[in-house]
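Excluded from the complex is one protein chain; the other protein chains are retained at their positions.
Take a look at subunit A:
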Amino acid sequence: MLRRTLLCTAAALLAAPAFAQDAADPVKVGFVFVGPIGDGGWTYEHNAARLAVEEHFGDQVETVYQESVPEGADSERVMTQMALSGADLIFTTSFGYMDPTMNVAAKFPDVKFEHATGYKTAENVANYSARFYEGRAVQGLIAGEMTETNKIGYIGSFPIPEVIRGINAAYLAAKKVNPDVEFNVIWAYTWFDPAKEADAARALIENGADVILQHTDSTAPQAAAAEAGNVITFGQASDMSEYAPMPRVSSIIDNWAPYYIDRVQAVVDGTWESQSVWQGIGDGMVEIGEISDAVPEDVKADALALKEQIASGEVHPFTGPINRQDGTEWLAEGETADDETLLGMDFYVEGLSGDIPD
């Protein structure tokens, strides 16, 4: 009996340093990025937030990342590799990572996953997104007031709810201040391809557009607009201020850092729980980049007023009366869109031409 007690005590003493080491081990946080970290847009901002996590937590946290990971099976391999290499928390930062995230999460129940812009959750999978459409409304207002040709070009990436919401929000805001405005949408079917994005911008400009909005991740449309002259653009996901004051007159900035720090802290504290977060201008997750001097003072004042009204909840970008593209009623006078409809938005509002690809 004594021998057994001594053996147990010895084993416990030997194991103690190992447990202490485990407790002192930094939390490992992985990031899966859809583009290069130098894209100047979407991935650039996610990586800036990763760096903010490192700065905030110091030695408490170790971060790893993989950039330019294609959506689909390849991303599943990358996530699996991260989980196997000891990641405690993995941020998967593109819509197309949703199902791969769910698949990998099912195999690694002890690893926490955070998926950006999707709608699925599990016990160890949370999702988070920003209400980019609020920023699009501000951009739409500026675009509607500043266009001289009444043609606004919009470069869409993929026909997913997030992008469709943005097109609708921008169009409604532009139409409100300029009833003659029309939108031309090009679907690039890519998040990041500078040459193709520049070509898309040129095609829209050659077709008469003097305002370009983009939901793709590189600054190439800004460069194409600068080359063309007399065309205004807006920064997407990041400030893109290197193209200010013209063509870039303002921007939507995705501020992920506070959320990332908060969620990593939850893992450090052992309080992490699955959740769905969708924050906007009021919460600081969506910021409006500085409106440049190329924008007339009255337009700037209107834009800033709209921003404040959205932030306070006084104005919702989707407030009726709004019809669907086919003319059927969607929102009655004074009615605002519910989050469920917005999250699954797969239709254009009345006035937009063209079909949404299936």
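A few remarks follow.
In this section, contacts are C-beta pairs under 8 Å (C-beta built on N, C-alpha and C of every residue); 3 or more make two chains touch, one makes a residue touch a chain; residues count from 1.
In this section, contacts and distances are computed from a predicted model.
For the chain that does not appear here, its UniProt entry gives the protein name "Branched-chain amino acid transport system / permease component", which is one of "Metapyrocatechase", "Branched-chain amino acid transport system / permease component", "Spore germination protein" or "Lactate utilization protein C". Of the options A:M79, A:A224 or A:I322, the residue whose C-beta touches the omitted chain is A:A224. One of A:Q60, A:T121, A:N150 or A:T190 touches the chain omitted from the figure, and that residue is A:T190.
Those residues of subunit A that touch the chain absent from the view are 35-40, 68, 153, 159, 184-190, 192-196, 198-200, 202-204, 206-209, 218-220, 223-224, 226-227, 240, 242-243, 353-355, 357-358.
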